[in-house]
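With one protein chain withheld, the remaining protein chains of the complex are depicted in position.
Chain IDs A, B and C follow the sequence of writing; residue 1 opens each chain.
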Amino acid sequence: MSSVASVHSLWTAAAGAPGKIPGPHIEYAQLSPTLIVLGAAVLGIMIEAFVPRRSRYYSQLLLSLVALAAAFAAVIGLAAAGFGSSKAHVAAMGAVAVDGPALFLQGTILLVSLIAVFTFAERRLDPAAHGKHVDSFAAQPAAVPGGAAEQAAVKAGFTTTEVFPILLFAVGGMLIFPAANDLLTLFVALEVFSLPLYILCALARRQRLLSQESALKYFLLGAFSSAFLLFGVALLYGYAGTVTYAGIAEVVSDGAKQIDPALAGTMSNDALLLIGGALVLMGLLFKVGAVPFHMWTPDVYQGAPTPVTGFMAAATKVAAFGALLRVLYVVLPGMRWDWRPVMWGVAIITMLGGAIVAITQTDIKRLLAYSSIAHAGFILAGVIATSKDGVSSVLFYLGAYSFVTLGAFAVVTLVRDAGGEATQLSKWAGLGRRSPLVAAVFAVFLLAFAGIPLTSGFAGKFAVFKAAAQSGAGWLVVVGVISSAIAAFFYIRVIVLMFFNEPKAEGPTVAVPSPLTSTAIAIGVTATLVLGLAPQYFLDLAGHAGVFVR
Amino acid sequence: MSFPLLTATAVVPAIGAIATAALPAAKRTVAKWLALLFSLLTFALALVVAFRFDPTAKGPFQLTESHAWISDFGVRYELGVDGIAVALIALTALLIPFVILAGWHDADPLEEATPNRRWRPTQGFFALILAVEAMVVISFEATDVFLFYIFFEAMLIPMYFLIGGFGDRAGADGEERSADRRSQAAVKFLLYNLAGGLIMLAAVIGLYAVTADQLGTGTFSLTQIVEARAAGQLDIGTTTERLLFLGFFFAFAVKAPLWPLHTWLPGAMGESTAPVAVLITAVVDKVGTFAMLRFCLQLFPEASSWATPVILVLALISIVYGALLAVAQRDIKRLIAYASISHFGFIILGIFAMTSQGQGGATLYMVNHGISTAALMLVAGFLISRRGSRLIADYGGVQKVAPVLAGTFLIGGLATLSLPGLAPFVSEFLVLVGTFSRYPVIGVIATLGIVLAALYVLVLYQRTMTGPVKSEVSAMPDLRARELVVVAPLIALLLFLGVYPKPLTDLVNPAVEHTLSVVDKKDPKPTVQVNAVPGSGRAGHAASDQDVEAAK
Amino acid sequence: MENLIALLVAAPLVGAALLLCGGKRLDRTGHWIGTLFAAASFAVGVALFADMLGRSADHRALHQHLFSWIPVGGFRADVAFQLDQLSMTFVLLITGVGSLIHVYSIGYMEHDERRRRFFGYLNLFLAAMLLLVLADNYLLLYVGWEGVGLASYLLIGFWQHKPSAATAAKKAFLVNRVGDMGLSIAIMLMFTTFGTFAFGPVLASTGATSEGKLTAIGLMLLLAACGKSAQVPLQSWLGDAMEGPTPVSALIHAATMVTAGVYLITRSGAIFNAAPDAQTAVVAVGAVTLLFGAIVGCAKDDIKKALAGSTMSQIGYMILAAGLGPIGYAFAIMHLVTHGFFKAGLFLGAGSVMHGMNDEVDMRRYGGLRKYMPITFITFGLGYLAIIGFPGLSGFFSKDKIIEAAFAKGGTEGWILGGAALLGAAITAFYMTRVMLMTFFGEERWRNAPTPSPDRPSAEPAAGTGGEYTPPHPHESPKVMTLPMVVLAIGSVFAGGLFSLNEAFVKWLEPVTSFAHGHSPVSATTVTAATTVVLFLGVGVAWLMYGRRPVPSLAPRGSLLTRAARRDLLQDDFNHIVFVRGGGHLTTTLVQLDHTLVDGAVNGTAASMGGLSGLLRQLQSGFVRSYAVQMLGGAAVLVAATLLMRGV
């Protein structure tokens, strides 16, 4: 029974004697994480409306932290209650799955967003304007940059506290995305977390032009790709006559059965299936940032406010890969032999493309963007394994990677000069001399990206490649290895820059952050090292969460 | 398992590294002494290991420790040592204190450098050295392929900072140029080795896939794999095995370094300070050759013997090529670097000769080469620090003004050309005999190496130490007490091991026998069986008499 | 008793250690310490000799096993000594002559501030040389073999501030290394063949293996011998080795070290006996060298170089003899010993002359010195008579026997060898007479200033006293120097006769080297007569050329042969062109290769990556619409690929 089917029954009932309307049956407890976050988001809007400006910042911050923490607790509770393994099932009348992967990913997303909130709330990095602390978001985004309105807004000490509820909306969408169990929910969730992100991208306090440009690009391309996804959904619906994963999977696996000849043209028409599947995949790959759908990544990462970039880079990837996994493992396992080779190709060009183009980057944020593309390739290698190991390895990788990314971008926010963040690589020269600690921390993140042993990056990479190798894609591993060798080159370049080059006179200064960012970075480093030295516990976690419910 | 001795041996220097790094900028001298203390502590532990180790005992590994670590990857924290490992651990632990002493002032911040309480190069220098020691030691102890791999790779990072971060201020040109030449060398070192390591990673994963496929659960335990293979449970397909072997060997050949993968070494050794250069060639590179012996051969016996001919030829090329290039060098340290390439050729030759002499010799060679190169390179370092130049042409007649320095330099050089009576001779001759007894032609060509070695060493000595005294060196002070303390023990050791290497051979032989048994190779038997009667040539003349009679 | 053997080696070794590590505090007493330890070693030698004589011929060999040196697998190398008659002979020669030369050096090196180190090196040499002759296996012998090489390197280059000395030392070591290569290959061959390389087993079982193997071993041993004993083609280093202090030339490059090759071949007799081809090679080398050395000796004006040439040629005799097999071994050793006496004496004499002549070595700057340094003159003269084989003196007995044995080889080979040996004897007489005349007779050419010439940098006043030329004041050397010369002179007079008393020496060595009487086509008396005749011929010619008319103080251009001989018969030029220059080119090209090819490949990959990256970057044009196009294209490819997979 699917939600839409219930309505259907309503329609048929209407033909006969009027009966009472059966309400849909929703397991609120099991959806609690999502509901808490979205509820908090709504509440946040209320706050914007009713709470006086001076106390908005703190109330919003408090609200978001509490909400996310509560949601995380709820996830833990569900997992503890066994919804991750034994009691895993499909809730909300087939719309949302509550199972291991879903919970694991939701947990990761929530943690990541929790840390992201810290970086969002940071207001010590920029010099205080007119005696008021300012964060990295525009005082009044609608105002023309440098225009009178904006100056007034700055003078008045406006701050865009809306970012917190917007963030929460995005998180809500991300929580549903990997749990979505029918294509409609998938599409809606996609939009629910994309739209807030488009807005967030446009809110940078400094370099507004870049920020707005990135928002525009992200929005247009995002909408474009979601249109493709939607069309794909339509075709799949046409193929299977339903949009529930289980339903489609059924039709896919045991092909055409008892269909009235009237539908012979469409029903179980493989062309529909294949094209539809491909288009849906494309939509997801776009979010993942896989070549050739990666074009938005560097521009958006560079233009967006760095806290937002960090949040996007970490959380979006987690959510998107979650959804991708579910689609591939639940909807399309029947046609594995069709999409695996294609995905191999995608994975390879993604790994190589990301690594190679990154070599010649000169902006740290763009560099990290390309590295995230390369990493998307590595993760895809695990996705393609189509085995329980594959799933759990991807889950682990996502967890490890998201923390490293958050930490790295948090560090980027610290290195500043007169024009705000000094993202020009050349300006980072000799950072290791001026402030060894920050440089060392960043070096740790870079080494983790490079997959040097004893960092989480290595554990993740090994897990993914192992899964790939066992699924018989040995040469995929070789390519992965080669591209990580290439990738090592530019990570090392940054390290050289920081430690072995003489600092420039007009070089950037490292701002002393408030406890907020410090904690964020600290958590990042700890996670990186712990997951590198003793990953077993988390591997087990991911391992237990490796089964999808159908 | 009582006290985890092996872990302790690796952990102590690690702690030392952290402690040293933690010291504030002002406490430079303290840092030095602390580092020295910890290195000596490690040496003491290494000695304990050596004495607790019983060469005659059964079983490949001793003092073993085994704990679960990452069961998902089939990885266990498995330590254990055989004779070879013990010898190399002892070597490492022995050399580090000397390296630290020799580098006593190498990392003192330049005077003109602005006082910066955050920037603590000295602490960093010694901490990094200790970190390298810890990682090297544990990779000698690891009997789990994955565990080994992790530290094999991880040790690149501290090495990289040592090379790139600290140079002798003796570049031909200004500090600025030499600084970026240095960082280039460091980057080359890192990327080259990283690439090798990543190729190996693919092979490691492949190994896991194979074991997981055939043994049910994937494992990296060397002993387990060897036993399974012996019991016939594990049968890696020929092609797979060869591919995996190549993956492993490539990494080790880069590290070792084997021609044509050697080009990172001269740069790295030339640009870094003498102690760091010693660290590279005498300690870190040994991990490569050691790993060939322990992992390549034991994990992939068939593939090893399949690849042997090619490898032998490459080793041969390394020997001659390295020596010839050493002759043509203008830079003292680069000369020593190329000499090392030649020597590594000998080591690899010995390993893949697959005879007990060859492999025993190779192992001894690792130890002896470590000591001799350390002696030569450190003295060279002292020399360079005095004159502020690495160019051979800038020296001349040093022998007259600094006889002790020259003398020690000469002894180091004589060891490098493996003069009988000094340790390297024993190992080199063993390698040659071992190779010759299976591959006569290669053995003979390799013997050319001893002539070329004499050439580059003596040319170096003549150009720097003899002849009329150059004005720049006329005021050169002789070795100081600290420097003598560094060099004298090394020389004494060279002499001792040259005259009485038995302790070492006794340590190594069983391990070598075990390796050969795993590879399933036997020493070729002599064509004539003689009843070895110790004693005078009397018998000989009886025979010769008969010959004479026959002749008539 | 055998426990004393180690003492032989240990004594000088300890001495060396003391002197080299002792530091400045020993500067004043160093030379005495050195001499003491040398003498001690000699005393032990004598004691052992007495003991050995006390035992019957078959039980004279002693054996001492110290410890197991390198045990790996089937490879067993021990540190063990073997003292038989052959070794004994060498021990006495080495320690005896060695001690004498120590004494001599006390005077000769008096004014050198590094005298202590000099004695240290001398002791080191003694130790190594004794190790060489006492070792009971080839590997230990190899240690001594290279040990003496090292000592000679250090001593030749003792005056390191002179580039020529440093170069000569390096050259000596390198050429020797080539020989050593032969020795090590020989040892490897033995190991693979016999599974051991101890004298006993190897020599006992030569019968059990193929002749080919033995020939190979023999040739490799010969190569080693050529290196150490300065035989053609590895002879080039000996002449330059004269850069070293004269006592060194006397001890190492005349009496002892250079004869190690003869020892090696004699010791390995059993191998050579079973490998005729190897023997032929040996005799060939010997014959060629004895002529080569003699010719070179004729052309040199440098007194030491002339003597060096003669050393070469005399050793040629010994090698020749050793190559003859059982009929020759004993005489080879006998000549070796007598040669040890008179050649050492001659060198010490030369040293004494130089000592009196401000280290002038050019014989054309000598002349008429006999009345200024009588003792030197007499001792030198006796040595001279001995070397040219003047009847009754020791050289006569030993050389005569060798020539005889050469004929006894039989067949044309015998005639050729005998002829060569005879010719050699004649030339020897010639060049030694030349030396004698130029040095001690004729006008006193050193009184007038030298006529400068390009090939004589020593034309500048040797004393280096400013502008105008001050003639040296020739004078007799101090007792401490003349005494050893006297002793050696006595030796060179009587040793030969003593040895030949009813073949005492042959009988003494017979158990070790096995002796067989050669059957000479020409009777012993004829040979003796012939030798005597050619001897006087040589002397006569020399007298005509250098005795009758005055010697020009500047060397005449001379015939082609003379000029070639002055340049060591162009051997060095050959080496220079082929090895030095050729090698130089080779290495430089290799360096280029390493940089451009091997390393270039690596850097190339890195660079190409960068280039590729630069290209791909261009796709990121910054225009949304181009991004959209690429996405669309990607989608199309994705769809197409999926469809292709199914083949729909």
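We adopt the following convention: contacts are C-beta pairs under 8 Å (C-beta built on N, C-alpha and C of every residue); 3 or more make two chains touch, one makes a residue touch a chain.
The rule is simple: contacts and distances are computed from a predicted model.
**Q** Name the chain not shown, per its UniProt record: "ABC transporter permease", "NADH-quinone oxidoreductase subunit K", "Na+/H+ antiporter subunit C" or "Sarcosine oxidase subunit beta"?
**A** "NADH-quinone oxidoreductase subunit K"
**Q** The chain left out here touches which displayed chains?
**A** A, C
**Q** Touching the hidden chain in the complete assembly: which of A:Ser136, A:Thr159, A:Gln212 or A:Asn501 does that?
**A** Per the contact definition at the top, the residue touching the missing chain is A:Gln212.
**Q** I'm checking contacts with the chain that's been left out. Which of A:Phe83, A:Phe104 or A:Phe224 qualifies?
**A** With A:Phe83, A:Phe104 or A:Phe224 as choices, the missing chain is touched by A:Phe224.
**Q** So which of A:Gly39, A:Gly77, A:Gly157 or A:Gly238 would be touching the chain we can't see?
**A** A:Gly238
**Q** Hey, which of A:Val188, A:Ala440 or A:Ile482 is the one touching the hidden chain?
**A** Candidates A:Val188, A:Ala440 or A:Ile482; residue touching the omitted chain: A:Val188.
**Q** Residues of chain A in contact with the chain that isn't shown?
**A** Its contact residues with the unshown chain are 2, 4-5, 7-8, 11, 141-142, 144-145, 184, 187-188, 191, 195, 198-199, 202, 208-210, 212-217, 219-220, 223-224, 227-228, 230-231, 233-235, 237-238, 241-243, 262-263, 265-267, 298-299, 302-303.
**Q** Please give every residue of chain C in contact with the chain that is not shown.
**A** Chain C touches the chain not shown through residues 617-618, 620-625, 628-629, 632.
As a working rule, only the chains that are shown with their structure count from here on.
**Q** Report the chain whose CA-based centre is farthest from the CA-based centre of chain C.
**A** Farthest by centroid: A.
**Q** Taking the mean of the C-alpha atoms as each chain's centre, how many Å separate chain B from chain C?
**A** So the centroids are 36 Å from each other.
**Q** Report the inter-chain centroid distance for chain A and chain B in whole angstrom, where each centroid is the mean of the CA atoms.
**A** Taking the average C-alpha coordinate of chain A and of chain B, the gap between them is 47 Å.
**Q** What whole-number Å value describes the gap between the mean CA coordinates of chain A and chain C?
**A** Averaging C-alpha atoms per chain gives centres 81 Å apart.
**Q** Hey, what residues on chain B touch two or more of the other chains?
**A** Residues 191 of chain B touch two or more partner chains.
**Q** Among the residues of chain A, pick out those that touch two or more other chains and give their numbers.
**A** 489
**Q** Flag every residue of chain C that touches chain A in the complex, lowest number first.
**A** Counting only chain C, the residues touching chain A are 606, 609-610, 612-614, 616-617, 619-620, 622, 624, 626-628, 630-631, 633-635, 637-639, 641-643, 645-646, 648.
**Q** Tell me, which parts of chain B touch chain A in their complex?
**A** Those residues of chain B that touch chain A are 68-73, 116, 118-120, 149-151, 153-154, 156-157, 161, 164-165, 176, 179-180, 182-183, 186-187, 190-191, 194-195, 198-199, 201-202, 205-206, 208-209, 212-213, 218.
**Q** Of all residues in chain C, which touch chain B in the complex?
**A** Residues 20, 58, 61-63, 65, 67-76, 78-80, 82, 84, 136, 139, 142-143, 145-147, 150, 153, 157, 160-161, 163, 165-167, 170, 173-174, 177-178, 180-181, 184-185, 187-189, 191-196, 198-209, 213, 267, 269-270, 273-274, 276, 325-326, 511-514, 516, 583-584, 586-588, 590-591, 594, 598-599, 601-602, 606.
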